[in-house]
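Note that this complex is displayed minus one protein chain, with the remaining chains in position.
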Amino acid sequence: MVNKYLFLAYAFTWLIFILYVWNLSRRQARLRKELEDLKRKISEPFSASTSRESKP
Amino acid sequence: MKKKFPISVHLALTLAALFVALYMIFLYAPEEMTMGEVQRIFYIHVPAAWTALLGFIIIFVSSIVYLWKRSQFADELASSTAEVGFIFCTSVLVTGPLWAKPAWGIWWTWDARLTLTFLLWLLYVAYLMLRNYLINPARAANLCAVVGVIGFVDVIIDYMAIRWWRTQHPQPVIGGGPNSGLDPRMLATLLVSWVAFVFLFFLLLRVRLGLAQMRRELGDIRHILAFRASED
Partner (left out) sequence: MVSLKIVWNIFSKDLRIEWRNRETLASMCVFGLLIVFLFNFAFEGAREETLRLLPSVLWVAIAFAGVLGFNRSFASERDNACLEGMTLAPVDPSLIFLGKMLANLVFLGVAEVVMVFAAALWYNISFLPALGQLVLIAFFGTLGYAALGTIFGAIAANTRMREVMLTVLQFPIAFWILMLSIDSTSGALRGNPSGNWLGGVARVAGISLVFTIASFLLFEYVLEE
């Protein structure tokens, strides 16, 4: 039988780090998505997009 | 640096070090006489505390470098370190009471090291809150660097003041610490565990730094786009 304090200490430490890694990966995914969006915007024909906006 | 030491190798090394550390903690290190197996919390508690302190030293150095050289990398390093260091400091504060309760019979006591750790944690919180609440991004790096330097001055003062404070009162017995009474196998386990923590610290730091750099690049691209849009 493992001591409950020992178990809790290790469990909490692992939990903290796993939650942080999960948080990091979510932020990374969000940034990556933003970057993709922007890249698509840039690769669109530049003058076409602006002219579309200026002549509704 | 990235080419010489790719992140996949770093990850593999970290996992290997963590496994070796876990093996040594639970199977190699001898059982402590008075505290029993609860003492094995020591091998994550103390290395995490050292790493949290190392984190603030990095914040201090990169804050100085930022104020001196205006290097954007130094600013990103400081902000990323603050976040990762905060995680380590939190795990120190969580494991501390869980060890203190069975060993001393109380969850918390305001002895020297506990007070120090708690103040360090508050400093991390203050630094991160400042990062998040700043309005003017142009000033953010400067203001955070100033707090990083004064915060480190505070850490040094903590170390001196804790000796002056309540000197006439009886000090609670401090358990742990790598004193001469430590079994060599325990010391080896502690050091291996610390190496594993340092690997983990720098791995998380690299990932977090990558995020910061990505965010900066995104900001640059937005800037260019806005500039282009304003041109016609």
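To keep things simple, chains are lettered A and B as they appear, and every chain counts its residues starting from 1.
The working rule: contacts are C-beta pairs under 8 Å (C-beta built on N, C-alpha and C of every residue); 3 or more make two chains touch, one makes a residue touch a chain.
Every value quoted in this text rests on a predicted model; they were computed, and no experiment measured them.
Asker: Tell me the shown chains the invisible chain touches, ordered by label.
Answerer: The omitted chain makes contact with B across the full complex.
Asker: Looking at the whole complex, which of B:V61, B:V146 or B:V198 touches the chain that is not displayed?
Answerer: Candidates B:V61, B:V146 or B:V198; residue touching the omitted chain: B:V146.
Asker: Tell me, which residues in subunit B touch the chain that this view leaves out?
Answerer: Per the touch rule, subunit B residues meeting the hidden chain are 67, 119, 122-123, 125-126, 129-130, 133-136, 138-139, 142-143, 145-147, 149-151, 153-154, 157-158, 161, 164-166, 168.
The working rule: only the chains that are shown with their structure count from here on.
Asker: Would you kindly tell me how far, in whole Å, the mean C-alpha position of subunit B lies from that of subunit A?
Answerer: Computed from C-alpha means, the inter-chain centre distance equals 23 Å.
Asker: Would you tell me which residues of subunit A are touching subunit B in their complex?
Answerer: Subunit A reaches subunit B through residues 2-3, 5-6, 8-10, 12-13, 16-17, 20-21, 24, 27-28, 31-32, 34-35, 38, 41-42, 46, 50.
Asker: For a test of understanding, state which residues of subunit B touch subunit A in their complex under the given definition.
Answerer: 36-38, 40-41, 44-45, 48, 87, 90-91, 94-95, 98-99, 101-102, 200, 204, 207-208, 210-211, 214-215, 217-218, 221-222, 225, 228-229, 232
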